[in-house]
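Omission of a single protein chain aside, the complex is shown with its protein chains in their original locations.
For subunit A:
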């Protein structure tokens, strides 16, 4: 039996945040599991806002609590520790009305079955209200607590992007816009903007992108006009550049090597009639590709397989276009995936590099002469981008870097880097490799 009344939203958020920040759980998985316990859409919205902001700023407020508490609660009372961090997030980041935020957070301690902690929660939050300016200044004096990012990542950003480091670090802590991709097969972007206007949903066309609509406010996307009928999908603008950079034409044979959840596959198919093979290694994510294809009314061959082992699945017919959206650190999309900074370690990069190289090496022979391979990551680390692509080009006489020039971002080695926040986009890297005709 489930508890008869809906659970306390803040208590549930504290559970979620403790699992994500202290026990390594993925925020996507935790939110998918806990959200159904809240029947009310507004409570669900608050849960998501709390957990996302809580994870995003964990490295700041976790340190703040160490300074405010004589004995840290992290080990003995992890849920209360997370609840305290959420209290600070409500006051400092979400800027909720202080009296309500404090009272509701104290109440959450009670509904977590920790009534004796209620006084402590109240005292910590009141102290933050009184001494917040001084405490914030202390936190801002240290890099990790200033940016709420791990030291290795801050160092890497400064090393790789010395001129842009501050704005890149800041962009990771801003709320990402909700961006839609209009399905061209169902209608024009202008027509869809009209429908949004009729529904009184504020939105504008992205000035640099052909299919993108940026919503002024976050919303339940399933309630957008035509969502269930596949008239639109959710996709960041930076990812929508893939369809342009693939340089597609009707009739091409195309491979999307790391396809889940299928956004880039679908966008390509909305633009052109293609013979598309979407490969995904993770069996758990394959259904998402099929669902997205079905909702958008598109058709592709979907295959659960390791793209780096084409012997097991390739029929021997070359591809005109290959998209490698390679597994990576996700360091360019911290604003959308707030748990990445908590779970990713500097030591993960070498293993990711090995996969990135394997994918390039294994799939290059599948590309037809005159064809194009697009290497994409959502990373801003040079180690995952030009450091992978440049040696590949040097080692393959039949490979050449094709020029990319986008209205945002900058050239980076043989490819192009969009840094997080450029034109308010996610941070993605693109390199286009052409295969010379023999």
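Structural remarks
In the analysis below, a residue touches a chain if its C-beta (ideal position, glycine included) is under 8 Å from a C-beta of that chain, and two chains touch if they have at least 3 such contacts; residues count from 1.
Just so it is clear, contacts and distances are computed from a predicted model.
A chain of this complex does not appear here, and its UniProt-recorded name among "Peptide deformylase", "Quinol dehydrogenase periplasmic component", "Branched-chain amino acid ABC transporter permease" or "NADH-quinone oxidoreductase subunit L" is "Peptide deformylase". From the set A:2, A:134 or A:350, the residue in touch with the chain omitted from the display is A:2, counting the whole complex. By the touch rule set out above, subunit A reaches the unshown chain at residues 1-7, 12, 15, 32-39, 110-111, 113-115, 220, 222, 291.
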